[in-house]
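One chain of protein is taken out of this complex; the other chains stay put.
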Amino acid sequence: MLTTHPFDDDKLREECGIFGVSGSDSAAALVALGLHALQHRGQEAAGITSFDGHHFHTHRAMGHVAGNFDSDSVIRSLPGSVATGHVRYSTTGETALRNVQPLYAELQSGGFAVAHNGNISNAMKLRRDLVRRGSIFQSTSDTETIIHLVATSNYRTLLDRFIDALKQVEGAYSLLVMTPEGMIACRDPLGIRPLVMGRLGDAIIFASETVALDVCGATFERAVEPGELVIVQGTEVRSIHPFKQQAPRPCIFEWVYFSRPDSIVDDHSVYSVRKEIGAQLAAESPVEADLVIPVPDSGVPAAIGYAQASGIPFELGIIRSHYVGRTFISPGDNVRHLGVKLKHNANRALIEGKRVILVDDSIVRGTTSLKIVQMMRDAGAAEVHLRIASPPTKHSCFYGVDTPERTKLLAHKLDIGGMTDFIHADSLAFVSIDGLYKALGEAQRDARPRYCDACFTGDYPTTLTDQDESAEVDQFALLAERVN
Amino acid sequence: MLTTHPFDDDKLREECGIFGVSGSDSAAALVALGLHALQHRGQEAAGITSFDGHHFHTHRAMGHVAGNFDSDSVIRSLPGSVATGHVRYSTTGETALRNVQPLYAELQSGGFAVAHNGNISNAMKLRRDLVRRGSIFQSTSDTETIIHLVATSNYRTLLDRFIDALKQVEGAYSLLVMTPEGMIACRDPLGIRPLVMGRLGDAIIFASETVALDVCGATFERAVEPGELVIVQGTEVRSIHPFKQQAPRPCIFEWVYFSRPDSIVDDHSVYSVRKEIGAQLAAESPVEADLVIPVPDSGVPAAIGYAQASGIPFELGIIRSHYVGRTFISPGDNVRHLGVKLKHNANRALIEGKRVILVDDSIVRGTTSLKIVQMMRDAGAAEVHLRIASPPTKHSCFYGVDTPERTKLLAHKLDIGGMTDFIHADSLAFVSIDGLYKALGEAQRDARPRYCDACFTGDYPTTLTDQDESAEVDQFALLAERVN
Amino acid sequence: MLTTHPFDDDKLREECGIFGVSGSDSAAALVALGLHALQHRGQEAAGITSFDGHHFHTHRAMGHVAGNFDSDSVIRSLPGSVATGHVRYSTTGETALRNVQPLYAELQSGGFAVAHNGNISNAMKLRRDLVRRGSIFQSTSDTETIIHLVATSNYRTLLDRFIDALKQVEGAYSLLVMTPEGMIACRDPLGIRPLVMGRLGDAIIFASETVALDVCGATFERAVEPGELVIVQGTEVRSIHPFKQQAPRPCIFEWVYFSRPDSIVDDHSVYSVRKEIGAQLAAESPVEADLVIPVPDSGVPAAIGYAQASGIPFELGIIRSHYVGRTFISPGDNVRHLGVKLKHNANRALIEGKRVILVDDSIVRGTTSLKIVQMMRDAGAAEVHLRIASPPTKHSCFYGVDTPERTKLLAHKLDIGGMTDFIHADSLAFVSIDGLYKALGEAQRDARPRYCDACFTGDYPTTLTDQDESAEVDQFALLAERVN
Partner (left out) sequence: MLTTHPFDDDKLREECGIFGVSGSDSAAALVALGLHALQHRGQEAAGITSFDGHHFHTHRAMGHVAGNFDSDSVIRSLPGSVATGHVRYSTTGETALRNVQPLYAELQSGGFAVAHNGNISNAMKLRRDLVRRGSIFQSTSDTETIIHLVATSNYRTLLDRFIDALKQVEGAYSLLVMTPEGMIACRDPLGIRPLVMGRLGDAIIFASETVALDVCGATFERAVEPGELVIVQGTEVRSIHPFKQQAPRPCIFEWVYFSRPDSIVDDHSVYSVRKEIGAQLAAESPVEADLVIPVPDSGVPAAIGYAQASGIPFELGIIRSHYVGRTFISPGDNVRHLGVKLKHNANRALIEGKRVILVDDSIVRGTTSLKIVQMMRDAGAAEVHLRIASPPTKHSCFYGVDTPERTKLLAHKLDIGGMTDFIHADSLAFVSIDGLYKALGEAQRDARPRYCDACFTGDYPTTLTDQDESAEVDQFALLAERVN
C-alpha cells in the first residue's frame, strides 16, 4: 500500500529496523523518532514496547510510524525510561498484528520483549521440536522461536537461558531484548545485520543505522560487535562475548541500497561509497553521451560519482512526483497502463535528441528498468545506456531480506547480452564484484571475503537448515489459524 | 458501552454464551444467528472459529454480534461445515481482543479451538505451575489454562489429553472444542452452567439456551448431561462420561434472570417459572394497592404472575425508550443527573395518586431500586411497594457470573428493614428461598439441594482454590503486558 | 440500518421531531437530551444548531442522537444559550447530510436557521418559481423553500418577511426558527403536527412531544396553538396570530402510533387513549379465547385495554430480543428466511394448544401481520384472532408522514374478508372510525371532524398542489447533482 522509493517495485527490501533506549524520561518518544528515521527498513508495520519499572506497555500498528506513533496519547500510553521499537516488512503473506514486533511473553522470570532484525535459518526445525514438547506459538514469526527456547531452557538465570537459546539458532540476528532487569542488545557471530550504539546525555541508545542517532541528537559511540551481548541496566553498560569467535561477514548490500546515504556503516560513509561505485563504473564501463541521469532517488549518489568521474553533465531527466508516499492506484482498465508516469515523468525538453546514461543501484526482476528505458525513448532520447551500481543479483537472501524466488531474478535467467536485449538499452553494464570491494577500500574480493555478498556470489556464510526441509514447512503452514 | 436491559446497571451478569454447529454448509452463518440469540449472555465481545477440513478461520470483534458478524464478507471468511462461537463479558478490566474466544492454539496434533462458558476456580494456581515449566500464555483468560494442560499432557491421544486436563481443573465449565477430527461438547460434573444439544437436518447443534435453537429453526434434542463429553465427527455423535458421578447443581439464577423467558432450561419454561415466582410473592407478601407495575423488561413475567394471583391490574407505569441499545451519555455536568429518564420515564397520567406495587427480579447494589422508587414518587404515586422475585443476593459467584465485591451487595450490608429505608419504599419483600424452589416444582430447599444457589445461601458446591491465594494472583497481574 | 419498534417494517413513520431551547447555559446539551427522547420520530439523521450571540454553530450527523450528540466535545462545539435540533426520516431516497436539519442560510439580516416537522404540499411549485428568479437551492428539502421565500420577500423586517413566506406555503408545518434576534416557534393554521412549550427555570423550551420536556426535567406549559407564532428573545415571550383563523385538524395518528405512550397530546394521555381503543375493540369485536397477546411493543397498551375489558388474561406470547437497536442482517442465502425470529420468538410453552387474540396498532402493507400470525400457528396456537387498534389505513399522507404508495396499502387493495384470508387469521377486526373518536372523548366523527384522519378517510384538510403536478416534479429530480 505504501511505497517510498520511486522505483521500488523492483528492489530488494530490508526487512527490519530496530531501535532501543535505556535511561531516558522520553524513552518512547525517542524510539518513535528513531523508528521514523529507520522507516525505509520496514514500512509495513511498527511497534514499541516500554517498561515503567512495573509493567510492560506495547503499541503495535500496521503502516507507518508517522500517523501511528506520533500522537501524545500514544506516547503517553508507553511510560517508562526503557523502550524498544521495530519496523518491519513481512516475508510471508502473514501481515497480522500478532506478528508485529516487539514480541512479548510472560516467563517465570517476568516479562520478556524482543525486537529482531534478521532471519533465523533453522526456525522451522526448532519450532517443530518445541511444539512436540508442548510449547504453544502465538505467531508465525521466526523470532518467537527464541522466546520459547528461553522459556524452556534448563539454565537458571535469564542471561544463561538467553545465551543457551542463541546457541541453538543459526542465521542472522541483531536483537534488542527487554526484561525487568534491563536491556540486552546483541548481534549474531557473523554480524550479518548492522547494529550501533550511541548516547544522548546519560541514556544509552541502540539503532540499526547511525541516521537514527542523528535524528535524535545522539552521538554515535560504536558498532555492536559481531557475537557481542551488550547488557544495559539503567545507564550502566557491560559487554560479554559468549560465542566462539569468527571472521565477520556484514551484509554488503547495506552500502549498495539498504542504508540511508547519510548513515555511516562500519566506518564507511554510505554516500561516499555510492559515489565511489559510480566512479568505478565510469572507469570500468565508459560511454560517450550527453547527459548522466539518475534513476531517482537511490541512483543519485552513484550518478553524481559517474558524472564527476566522466565529466558528462549530471541532469534531472526524470522528475518524480512528490506524492509517492501514498500510491495512487490508476482506476479503471483503460487507464491502468498510465500508472508509471504518475510516479515519474521524463523531462522531455531536456532529453529530446540526447544520448543519455541512466544510473541505477541494482536490477532485481528488471521490470522497472524496462519501463524507464522506454520512458527515455518516448521522450526522444537518441541513445540510452544503463549503468548499475552493483554486480548482477543472482541469488536469494535468507538473512532477513525480501528477495523474489531465484527464478525471477533477471541476472539468474539471462547473461549481460540477454539482459541488454530484455530492457531494450543501447548498452548495459554492472560494476564488477572487485569494483564493489574497491569502493569499500579493499584491493579486491579475496578468498576470505570480508562481507556477505551471497546475493551476488551464492557464497552463504551459514548453513541453511530450513531450506533443506521445505516440504515439512508447508505442512506446518497447513495448520495455522487464519484470523479474519 | 452497550446496555440492553433497561435497568441493568444493577444486575448480575452472565459472562458467556456458546454455540456450535457440526455438519452444515452454513455453519458459520448459523453460529452467527445463534450467538445473536444469546447476545444477552455476553455483550462485550464475540468470536467465531470455523474449520474447513484444512484450516481454522477465526473472526473476533469487540461489541455485538449484529454489526460484526452479519456481513456476507465476514461469513464467507469463515468457511467449513464445523464452527463454534462465543459471546462474552469480561470479569476483569482486560477487554483486549486476545482474550476474546474461541481461543486457538496449534498443538502437535493440529489446531485446537475452545469456547468456554463458566469459570475455572483454580486457574491461577495451574497457570503458575505451567509457566514454571516453560509454557507461554497468550491471554489472561482462565480458559487458556485448559489448552496448555492439553499441550503438555503425557497422554498420547488428543481425547485422553483433554480428559487429563479437565481432571485437573475445578469450577464451572461448559465447553465446545474444535479439532481437525471433530467437535467435543462437555459440561462440568456438577452441570453448573447450561448446555443443550439440537438438530437441524443432519447438523448437530450445541447452545447455551434453547432460544438459540428456535432462532435457527433447529429442534431441541436434550441437555448435555453434567460430566458428559459429546464427541461429534461430521454428523456422527457418541458420548462418554469420564468423571466420577456427582449429584448435579445447575445454577438457579438462570431461571431468575440470566436465561431468556422463551427458553426452556432443564424442562422448566423460564417464563412460567418467573410467573410462578410472582404468584408465590403475591401469596407470601400481599399488599393493598391499585396497580402492579413491572420494572421493565425483566420484571414483566413476575409482575404478570403477581397481578393474576392478586387480582390487582397490571399496567405499564414505566415507559422505556426504544433506544437503549446504544447508551446515551448525558453531556455536560449540568444535565448529567437527568440520565435515568433517558431510559425510562414514569407514565405520570397513570400513576398520579395511585398505590403501586413495583415488581423486579433481583436487587444487587440497590442503586436502581432507589431511583425507580423515587421516579414513582415524583410522578405522584401515593404509596410504593417493591416486590423482588428472588431471595436476597448476599454472596459472590465464582462460576462465571460477574458479581460485585461482596461488600457492595445491599443484602450483605442491610437487613430487610435497612433495605426498605435505603430505597425509601413503603414496603419491600423478597420471595423466600423455599418459595423459589416451589416455583421450580420442589416442595422446598432441602439438605441436598438440587441447584447451585450460592449467591443466596453461600453454599458453594466446589472448592475455590484461587480465592484462598489471592495475594499471589495480584503478583501475577503485575507482570502482564499492556497492549495500548 | 437502525430499527426500533420490533415489527416496524410495516408501520407508518413520523418524519420528524423538533426541540428548541432559549435562555439556558446548557442549551445544546438540553437539545441533545430532548432529541434523544424524540428519537422515535426520526432515526435517520439528526442536527443541532446553536447561537452564541455572534456565530451560529451546527453539527449534523447521519444516524441516532446517541453516539453522535452525546460527547462533551460535540456539545462544547455548540456554545450559546439558544439552540434548536431536529431528528428526521427522509421521504425520498436522498439521505445526504445537506438535507439534515436545522437548515441554515445567511440572509441580509444575518443567520437564519430552521427546523421543520411536517411537509409543504406546494414546495415543488414554489421552488420552480424561485429558481426561475435566480435562487439557488442547496438541498432537495421542501423546507428550504421557506428560507428562499424569506430571502426574496419585499417586506422590510425579518418577521414580516417570515410571515409573508408562510402565507405562500400550504401543508403541515411546526417550525423552530433561530435568528440573531431570537427564536420563533410556529404551527400551521390547522395545527396538523404537534408542538408544545415548556419551561425549565427561566429557559423556554419547545418540543414535538411532552416526553421530551419530562426527560429534561422541564414543566409542560401549553401547546403552541394552530396558526400561532411564539417569539422568544432570551427568556421573554410574545405571541402573534397572523393567519385567518380556521378550525384545527391535528393528526389523529399521533395517538394511534407516533407519539410515545407517556406523552400527553392535546390534553389526552396517549397511554389512556390506546387502552381505551383496546376497550372499544373488545366491545366492538369480542371473541372467545384463552390469551390476549400484544404485538410488541406498540400493541401493548391496547392489548392491556382489551384484556381488562374482556377479562381474558394478558400474557407475553411473543418475546422480543433486547438487541433490536441494531439490526442483525442474516448472512447467507440459506439462513436469510430465519430473520424474523431474530427479533421475536414465540413463547411456545405458553401458546401451545391455546386460542390467542393478537392486538396490534395498525396494518399498513400486512407483511408483518402475515408473519406473526404464522409464528403463532408454528408455536401450536389452536386459533389466532387479530385485533387492530385503528381503522383500516387506505390513503397516503402528504403532511410529513412516510406512507407507502397507496397501491401498496393492504386496506386499499382488499376488504376485511380479503385481508383475513391474506394474513391467514381465524378472524380480523379493526376499531371503527367512530370508536377511535370515542376513545378521544368524542361522541363520534361528525361532519366537521376535529382531527386530520385522511389516512383512514381520504378527507384531506388542505389542497395538494404538488400532487397535481407530479410530472414536473420528476423533471426536476432529473437535474439534481448526485454527491457520491
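The chains carry the letters A, B and C, assigned in the order they are written, with residues numbered from 1 in each.
Here, a residue touches a chain if its C-beta (ideal position, glycine included) is under 8 Å from a C-beta of that chain, and two chains touch if they have at least 3 such contacts.
Quick caveat: nothing in here was measured; it's all calculated off a predicted structure.
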* **Visible chains in contact with the missing one** => A, C
* Asked: Hey, which of A:Ala115, A:Ala346, A:Val384 or A:Val401 is the one touching the hidden chain?
  -> A:Ala346
* To do: Write down which of C:His86, C:His148 or C:Lys275 is the residue touching the left-out chain.
  => C:His148
* Asked: Which residues does chain C use to touch the chain missing from this display?
  -> 49, 54-60, 74, 77-78, 104-108, 110-111, 113, 131-138, 147-148, 151-152, 478-484
* To do: Could you please point out the chain A residues that touch the chain left off the display?
  => 4-5, 25-26, 29-30, 32-33, 36-37, 39-40, 64-67, 69-72, 74-75, 211, 214-217, 260-262, 264, 269, 271-272, 297, 300-301, 304, 308, 313-316, 319, 321-332, 334-335, 338, 341-342, 345-350
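Keep in mind that, in the parts below, only the chains that are shown with their structure count from here on.
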* Structure fact -> Touching both chain A and chain B we find none
* Could you find the chain whose CA centre sits the greatest distance from that of chain B? => A
* Through what angle, between 0 and 180°, must chain B be rotated so its C-alpha atoms fit those of chain C, rounded to a multiple of 5? -> 180
* Structure fact -> Min distance from chain CA centroid to global CA centroid: chain B
* Roughly how far is chain A from chain B, going centre to centre by Cα mean, in whole Å? -> 51
* Structure fact -> Per the C-alpha centroid definition, the whole-Å distance linking chain B and chain C comes out as 38
* Could you check chain A for residues that touch two or more other chains and list them? => none
